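Data block below; observations after.
All protein chains of the complex are present and in place, except for one that has been dropped.
A and B label the chains in the order they appear, each numbered from 1.
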Amino acid sequence: MFDPRFWLVVGGVAAAAALQGPLGQTNADRRRNDFRYTPDADVARVLSLGHRSTLANTIWLRGLPDFAREFRDKKLKKRWLAGVFDVVTELEPGFFTAYWFGSTYLTLVDRDDTAAIELLESGCRRMLAIEEEDGQEYYITTRLHIELGMTYYMWSKDKEKALEALEFATRRPDCDALTRNMVVAMKMDEGEDLVALTYAATNLDSPNRNVREKAEEDFERTKMRMVRREARRFLETHTREPVSIAELREFAPGVPELIWDGAEMDADGVFAFPKHAATELRATLHGAEYAARIYRDNHDEWPPLEWLTTPGWDPDRPNGLGTLPRPPAGQAWHFDPATGKASVIDLPQ
Amino acid sequence: MIGRIRAIASATFREAVRDKLLLLVVLFAIGLVLFSRVLGWLSVEDELKMVQDFSLTGISLLGLFLAMLVGAGSLAREVERRTVYTVLTRTATRTEFILGKYVGLVLVFWLCIVGSWLALVAWVLTWGGGAFVGATLPALVAAVVGLLFESVVLTSVALFLGSLSAPAIASVGTFVFYMVGHSTEALRELTDQGKNPDFAAAFALLYRVVPNLENVNFINATTSGRPVDWVSLGLGGVSAAVWAAVFLAGAVALFRKRQF
Partner (left out) sequence: MTPVVEARDLEKTFRPSAFGKPVNALRGVSFSVAEGECFGYLGPNGAGKTTTLKVLTGLMTPTEGEVRLLGGPPSDAMARLQLGYLPENPYFYEHLTPLEALEFYGRLSGMTASDVRSRADTLLARVQLEDARDRRIRGFSKGMRQRFGLAAALLHEPQLLMLDEPLSGLDPAGRRLVKEIILAEREKGRTVFLCSHVLADVQELCDRVVILHTGKVVREGTIHELLESAPRSFELCATKVPEALVARIREVSELFREAGDTITAHLAGATAGPELAAAVHDAGGRILSLVPERETLESWFVRVIQGGSDA
């Protein structure tokens, strides 16, 4: 029905395809433990012909699958990946993922915190040089310092160096609240209240409302924790609770004046921080609304209040974000399914 | 004179735009832009960074390939097909012919580069949304403007080499020029850092006398959020224009001596 030449071509293609599978497998097995070559960073810069980011990406994509791959020659793997991190970050100093994955790999898999720290420090150095050149700050610099600090803290157990790097990050407005609170706590432990308060106050005047409100909450909590710490010390010294704010202030002349702002003592002699309570409540309500929005995006309807307040209320639609804490005394959580607004209402007396 | 240059430019433009080769090269570039998404998936993180970097590299190579495949051979093609006879026996001078060809080619190449770039922007918009595009748009604009400037130089070099030698040699020459033009800065930096001091003088000289295409290279780290140095981009453009004028003058000088 067809020309015999047609069948010859079909047969040829089929034979080639049949051979190609096993052959490819053999070759792939052989290549798996092949020598990997990364050029020297300087050479790579010249060879990139100006396409530095693209070459960095290419080398990165080449190295990425080898992170989890077993090499027969462990030293080769180490040398190859170290080369990848080095060349990639040299070609593109702001390639955060390379630092981040790289340092994570070096600590978690290679257990080589020195190399991880070296990588992160080179990143910090490069980014600081870029910032100086541009006269502008970049989030990557902050994140690199956080990664560096955490590596010192968790792997090298060098608290001093960790704090140095984390403090650098904390001083910048784009530092995340978690890191900042950690540094504030560390500073409080070292008795440097004023420094801790200064860090806690970093974003109080942020133009971004969410950032500002979060900062207010953190700041008020820091103050409250300092007041409570002094109250505990008072108890240890005098074996009784202080009777007034004034007495506690007199007991602790060294702490910054600032922390007493907004501190109250009710008739029962209990400390209260109405301002902290207010900021905390506001943050909680924002969190609730955020969770509700995610729920609506997933299920096309607003959640019932119970989903927000009761853990495990709907096993089919679990609340992975966590449920609301107890509401303030004499009040109850309220959720308006028409507007998605969360609030508190007074309980009937 | 301007009228004649315009006529030659517009004929060159139409002739090139309707050529299938051009379509092929542009399709290749747009294919690369679309394919870059796959590299993004492979990278786990930084997906749109991969898209932008690989695409901009692709568009830069597009500019190079156009200069090599269309630009370097354009004069030889005119001579070989003897179309040049019908042009130069009218009132057009050889200078006008070269300038017209140049303008027409540059316009075609710009069209291709901007077209591929728009495909990239649309692609990034599809995957990254308006906010991402908004954040990186200045860098993307600077990148494509730089590529347009680069094409200005590459085209003039291709025409110059095309009036000097055979198309194949001119193509290779344009490629070599692209390589050298992009590496003199890195080579000089190497010696600045104290390595290879023996070559320092040679690299310093090379850096001076070869057009530095890195001056208009704004394709790196477009997603980094670094501000665009528009002044140096502008100066790069001026420098590109000066080099283009030099190469064109060379092309005109060679072409005027040419016997058909």
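Throughout what follows, a contact is a pair of C-beta atoms (placed from the backbone, for glycine too) under 8 Å apart; a residue touches a chain by one contact, two chains touch by 3 or more.
Please read these numbers as outputs of a predicted model, since none were measured by experiment.
Peer 1: From the touch rule at the top of the page, work out which displayed chains the omitted chain touches.
Peer 2: Counted over the whole complex, the chain not pictured touches B.
Peer 1: Who touches the missing chain here, B:I30, B:L64, B:A92 or B:L105?
Peer 2: Answering carefully, the residue with contact to the hidden chain is B:A92.
Peer 1: I need the residue numbers on chain B that touch the omitted chain, in ascending order.
Peer 2: Interface residues of chain B facing the absent chain: 3-4, 6-8, 10-11, 14-15, 17-19, 81-83, 85-93, 259-260.
One rule holds for everything that comes next: only the chains that are shown with their structure count from here on.
Peer 1: How about chain B: which of its residues touch chain A in the complex?
Peer 2: These residues of chain B touch chain A: 39, 42-46, 49-50, 53-54, 56-57, 60, 178-179, 182-183, 186-187, 189-190, 193, 195, 213-214, 217, 219-222, 224-227.
Peer 1: Going by the contact rule at the top, pick out the chain A residues touching chain B in the complex.
Peer 2: Going through chain A, the ones touching chain B are 42, 45-46, 48-54, 56-57, 60-61, 64, 92, 94-95, 97, 101, 130, 134, 136, 138-140.
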